[in-house]
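Yeah, one chain of the complex is gone here, protein chain that is, but the others are all in their spots.
Chain lettering (A and B) follows the sequence in which the chains are written, and residue indices restart at 1 in each chain.
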């Protein structure tokens, strides 16, 4: 029953890919699929390239449900005068290590957070040369694994990607989507959903992403099934999922939040009749370089996805 | 000329249906359509179920224009520690009566509004037991009718639904859409609009919903034709509607607002070339349990819809 593959997770986290710049992580996933698909239970059809931007869609058998796992990460863009502009919503901690590359080569730099008298914050990088305008920087990988938990930047959402790739191993009927742009306003879920709906009549989606440890959702409490965040999934779809989790004795916890969004809320805004539900392990230190998730929750997440992809 | 059916309105208001949880109100409307369609002037084609979520589309003859009436209501979701999270934008008044049901049965509870020293507000329910996480609560029905007005929760938008069902009685060509999710970010108007556009080339929409009494829009002033709220309908479509209202001597008033949205603004955001206009009676005490609308304005609303569905 041990599904969790920390070595693959570590490799996924080493590949850079801020929103809009997912070319390298797309190539990594494509390569992984090609090297491993021979060992998967069912044949897979791989869709990517023209008309898919940097996203990938895997089709197994006759899909009724799609897993959406976003491949992009939060980070920063280099602006004018050593300023940094956020990509998505990274936490900003003075001295944070950031990496990237530009026309002059590899970069390892530090974030400087400058606060003025009125509490306004400016973000700058500290480096011995000017970095090319528009260069994307992301958290420096720093992978820490114990028997109990994993702690590293970008569990959100390379853990969601790992979950999706793990489910592929014995998936018979289903779609697996590696989406882009989730951290920064979205933009790929619409055409990916339309591809699934037009070609396979798929209109059920599970959002393989990572959520927050809160008053109601705890480490080691099981995978979180989100009953709502800022957006509200359809109650009848939610009820089916909760019933299956219960019936299959998977350790889960119910999340009810007022804020936060995902590929699910993006799907909701499309011209498509998708039902969706966010299901993921909870993490601490969200959107920081020290995101932390319990391994027991990762195992419960993978188990629930395996059940749901069969049953709904 | 008396079109207004208070008995049907009262029944519509008794059926619960917060955004995302519109199964019961869908069933009620479907049932009403099936029981009454034999008395309607024209044949109706009813679309619902797979691919429609909890929405319904009625097609009469060769439709050129669609009425959109949203069936969902505002309310609250039960969170952690007796907290309540808003669905849409309900007003919150200490002591408000809320109803719902969970695994242990029917619930009638009260809203408690707690304000801290910094003016932050927390919403809680007061009940003798814990309510299941994720349970939806809505205003307790309280229907009050006089010769002059009707006052009850959820005139927004069960009155818009009543208007649509009344127009069905002698509609020859047109579409009537019962949409979902309007109060909480939208999400059904896109696929419903696409269904109408792809199958019937419909690209005109009238938004059957309830607006606000303001400086410029008064009780008993007639049905409000909204020239804009946050969104701006196309001027040429607006001009046609205003000309027809004038020509047909229907009592109307022109609304010009800077804020507020509707299924109209949602249609505007789709990938569809829909013209739309919000047309509805004005109400006082918006989004509270004491919403109030004048009957003369309801009559003007129904009359104008009957004219427009014939003429545009």
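Keep in mind that, in the parts below, contacts are C-beta pairs under 8 Å (C-beta built on N, C-alpha and C of every residue); 3 or more make two chains touch, one makes a residue touch a chain.
In this text the structure is predicted, and so the values were computed from the model without any measurement.
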Item to check | Residue among A:61, A:190 or A:261 touching the omitted chain | outcome: A:190
Item to check | Touch with the omitted chain, as defined above, among A:77, A:138, A:157 or A:262 | outcome: A:77
Checklist entry - Of the listed residues B:37, B:140, B:228 or B:310, which contacts the missing chain in the full complex? => result B:228
Checklist outcome for this item: Among A:107, A:232 or A:272, contact with the omitted chain is made only by A:272
Item to check | Residues of subunit B in contact with the chain not shown | outcome: 203, 214-216, 227-228, 230-236, 238, 254, 256-258, 265, 268-273, 275
Next on the checklist: What does the interface between subunit A and the hidden chain look like in terms of residue numbers?
Outcome noted: 19-21, 23, 51-54, 77-81, 85-87, 133-134, 136, 181, 184-188, 190-191, 193-194, 269-272
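Heads up, the rule we're going with is that only the chains that are shown with their structure count from here on.
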Next on the checklist: I'd like the angle of the rotation relating subunit A and subunit B after CA superposition, in degrees, nearest 5.
Outcome noted: 120
Checklist entry - Could you state the distance in Å from the CA-based centre of subunit A to that of subunit B? => result 36
